[in-house]
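Only a single protein chain was left out; the remaining protein chains are all shown in position.
Note that the chains take the letters A, B and C in the order they are written out, and that residue 1 is the start of every chain.
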Amino acid sequence: MSDGEMNTSMGTLFSPPDVEGARQFFAAKSRVLTDKLMSVSEAVTQFVHDGDYFSSGGFGMIRISTAVLHEIVRQRKKNLGFAGHTSTHDFEILAAGRCFDRCDVAYIVGLEVCGLSPQARRYMESGAVQVTEWSNATLGWRLKAAAMGVPFLPARALLGTETFKYSAAKEILCPFTGQKLAALPALYPDVSVIHVHRADVYGNAQIDGISVADWDLARASKRLILTTEQVVDTSEIRRTPELTQIPYWLVDAVCHVPYGSYPGNMPYEYYLDKEHLNEWLEAEKDVATLDAFLQKYIYGTQDFAEYLALKGGEEHLAELRAREPLQRG
Amino acid sequence: MSDGEMNTSMGTLFSPPDVEGARQFFAAKSRVLTDKLMSVSEAVTQFVHDGDYFSSGGFGMIRISTAVLHEIVRQRKKNLGFAGHTSTHDFEILAAGRCFDRCDVAYIVGLEVCGLSPQARRYMESGAVQVTEWSNATLGWRLKAAAMGVPFLPARALLGTETFKYSAAKEILCPFTGQKLAALPALYPDVSVIHVHRADVYGNAQIDGISVADWDLARASKRLILTTEQVVDTSEIRRTPELTQIPYWLVDAVCHVPYGSYPGNMPYEYYLDKEHLNEWLEAEKDVATLDAFLQKYIYGTQDFAEYLALKGGEEHLAELRAREPLQRG
Amino acid sequence: MANRYNLMELMVCVAARQLEDGKTAVIGTGMPLAAAMLAQKTRAPNLIIMFEAGSIAPQLVKLPLSVADSYTMTGGLMLSNMDETMATCQRGVVDYTFLGGAQIDMYGNLNSTMIGTDIQKPKVRLPGSGGANDLASLCWKTLVITPHDQRRFVAQVDFLTTPGYLTGPGAREAAGLPAGTGPYKVISTLALMGYESETKRMCVESLHPGVTVEDIRANTGFEMLFADNLIITLEPTDEELDVLRTQVDPLGLIIGKRST
Partner (left out) sequence: MANRYNLMELMVCVAARQLEDGKTAVIGTGMPLAAAMLAQKTRAPNLIIMFEAGSIAPQLVKLPLSVADSYTMTGGLMLSNMDETMATCQRGVVDYTFLGGAQIDMYGNLNSTMIGTDIQKPKVRLPGSGGANDLASLCWKTLVITPHDQRRFVAQVDFLTTPGYLTGPGAREAAGLPAGTGPYKVISTLALMGYESETKRMCVESLHPGVTVEDIRANTGFEMLFADNLIITLEPTDEELDVLRTQVDPLGLIIGKRST
């Protein structure tokens, strides 16, 4: 089917598709039923280490775990690897904290129609961050390979482009059809965070609406922190088992964080705060302003609740609830 | 990682992993919103042709489309290929009708704890059916490859066994780790049937409880017949979109068949009729008895409703509803 | 006439006309989505919109700010995930994708990754592929909407993020990309372009009202082709403008606020 040479890529593989190592890790991970409720501060202290490869669920400014992202900045975590998968505000927060030094890129530095992040661009243009290029589907399928327990999945994207050249994918020939395919290596993040609508204290969790790549992310990750709008009894999970996306044995920490996606959107709960997202972009215009901004909202606050209070507390949040177009029922 | 020779398999590939041909087929398939309600007889006449490769959803005697399976026998379809994926009573029906002459085998001739089908065994031992061996996961992943639009998926099963030797899988080496993997060729059935809990007239459909391999089967199939317990308005589908498994553009026919899985189990609706399943096994003991049995229940009936009436009608069905352990809410 | 509509409105209306009814489309936010909504509310009521984040066949009530936000999900037939949307594209079920792009060349190759020469230290870092590489690889027809100037219509993209026809006829197939896919239309501030079937090179099909061939040449960094039957772009109809302004983008986020 295909002619021509096999092309090779030159990007760095930050996290190798070591399925045997991952199997050993998962074999040893406890599946005992224990209460994993803890504070965000405890969860980040215990499960996010300097140098870890980190991934953030949701979609950039939709259903993200702002609380954990702030805490990573607050605890001044350094040298993280980052999966820049559909990332927008999550990337912006970690770039403001200069927390990562290598990045698998699918979508970074932008906030879709809301503009580009000046600090994220400065950071990425400084040479401080090593990048390997991918795309949303192929980076997602890398997580799926890990979730499926195979070292790679084949795909028909990336081919023929410089996105392939600067990726760490490989061209292979299909053993049946002879056609060229991109082989995508499994990606096992050391630690990830996913914000969900509801979870029990053990970590059984449900997401309403689209789940983006979080089904696979939860399964690919070696350690998993959940933040949740609501902590529910296990009986509620068992009442609607078709909606369960994450079973408890994948989870290391459950943190109860209402409004945890703020200023992002939490479908069915509250819409995004575009004004505050603009405030971020504004503050990033120079480094001094950004430092003051981070001091005010992150370094100078104890926790995410204080940040919410600074941003107007219940009154403002009620307004964002009113702006949310999806209603339950 | 691996040493030793690469092993080759000798099974026949009944349906080639022709992703380009499948793409062309799907490109040409209409996505126009049209009412697809029709009778089972029409659907089978129009969409199941002698020689087609056929696949049946659900799990053998759980959420199967008995109505379509009977109609295939009634219309005396011949020389079908069949995906023997988790098949039990579905296989038994088609073997009774001698409808297929080639079979990808994962699980056939048995009815789990209910025993083995004498007719299915006779038919498979007669040499009339060409077989290629697989397993439940690998045959399911062949459907997933087709659903994903890739010519193969790698897996870590089959390796080292005669199941591999008599499959049509290939051994490959992982381009990243060097380890041996089984490459599973995409499987695109010509036509499949899936029985669902509810669908609208266009074919948007929802399944309650486990979905076995039907998500992938619906997407892998070139033509798709749905039978449904309930026909609902599209607004009901849009009210619970997280439960939608099959969007309308995959579907060619929607047939309204209450109790369509009988004598199989339909979770949340009615439990299986073990007595009638035993009656089948009993009737199969010799060919003459079976012929009379088929005459009575299939060839001699107009449609599935007549069969239900013969089996005791509403009264008996109400009893099976009462036996069902899953209750909604 | 000059007051009846602005350039943004013209582009969205022209873009909307390219989308046939009863087809599937994966659409990004911004002008592409405004065009898809307009199409859905005018000549293509059964255009099936899918979002890469997982919302399938919603009934849009307002322009979303993100391809994953709540406004992508209103009235959806199926709320799923990114794998489902992308696999559906890879399987050959998606007719259109509609993208933006920082740079485009005569084969429709797109750059949204960087300006500069060193990916590890770019002059300007852009978002990267996002879903663009996937969608332009896997969907049947790729549409692009973009301002028309020399910085954007370039002889060579700084970084080939997303495949157009690559180096020309046969190159996509040789690279392993699905057969029969590729760039379809470009809607710019100056013209509507297609691709010549022989050479796979970009070719102006209609000039927007008041635009000349010279304007195109002056604003294009490569040798643009022109169709033999070059026409003038049909202006937006009153109905199109009305639906666009009152139903698709009443706040003027895409088409700008109207002076009253």
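Convention: contacts are C-beta pairs under 8 Å (C-beta built on N, C-alpha and C of every residue); 3 or more make two chains touch, one makes a residue touch a chain.
Quick caveat, the model's predicted, so the values are computed rather than measured.
A.B. asks: Out of all the chains shown, which come into contact with the hidden one?
C.D. replies: The undisplayed chain, in the complete complex, is in contact with A, B.
A.B. asks: Using the definition of touch stated at the top, determine which of A:T45, A:Q130 or A:T244 touches the missing chain.
C.D. replies: A:T244
A.B. asks: Could you tell which one of B:S135, B:N204, B:T228 or B:T244 touches the chain left off the display?
C.D. replies: Only one listed residue reaches the unshown chain, and that is B:S135.
A.B. asks: Tell me which of B:F47, B:F176 or B:W215 is the one touching the absent chain.
C.D. replies: Checking the options B:F47, B:F176 or B:W215, the one contacting the hidden chain is B:W215.
A.B. asks: Given that one chain is not shown, which residue among B:A22, B:L80 or B:I108 touches it?
C.D. replies: Spelled out, the listed residue whose C-beta touches the missing chain is B:I108.
A.B. asks: In the whole complex, not just what's shown, which of B:S15, B:T88, B:N204 or B:T227 touches the removed chain?
C.D. replies: B:T88
A.B. asks: Could you list which residues of chain A touch the chain missing from the display?
C.D. replies: So the residues of chain A touching the unseen chain are 19-20, 22-27, 30-33, 146-150, 204, 219, 234, 237-238, 241-242, 244-245, 247-249.
A.B. asks: Hey, which chain B residues sit against the chain that's not shown?
C.D. replies: For chain B, the residues touching the absent chain are 1-4, 58-63, 84, 86, 88, 105-110, 112-114, 116, 120-121, 124-127, 130-131, 133-138, 140-141, 144, 155-163, 166, 171, 179-182, 209-216, 265, 267-268, 271-272, 274, 324-326.
The definition used in the following text is that only the chains that are shown with their structure count from here on.
A.B. asks: For chain A and chain C, which third chains touch each of them?
C.D. replies: For chain A paired with chain C, the chains in contact with each are B, in label order.
A.B. asks: What chain lies closest to the overall centre, CA atoms only?
C.D. replies: Ranked by how close its C-alpha centre lies to the overall one, first comes A.
A.B. asks: What is the chain whose Cα centroid lies farthest from the Cα centroid of chain C?
C.D. replies: B
A.B. asks: Rounded to a whole Å, what is the gap between the Cα centroids of chain A and chain C?
C.D. replies: 28
A.B. asks: Starting from the mean Cα coordinates of chain A and chain B, work out the distance between those two points in Å.
C.D. replies: Their C-alpha centroids are separated by 37 Å.
A.B. asks: Counting in whole Å, what is the centre-to-centre distance of chain B and chain C, each centre being its mean C-alpha position?
C.D. replies: 40
A.B. asks: Could you tell me which residues belong to chain B and also touch two or more other chains?
C.D. replies: 19-20, 149-150, 242 - these are the residues of chain B that touch more than one other chain.
A.B. asks: At least two partner chains per residue is the criterion; list those residues in chain C.
C.D. replies: Each of 73, 79-80, 89-90, 138, 178 in chain C touches at least two other chains.
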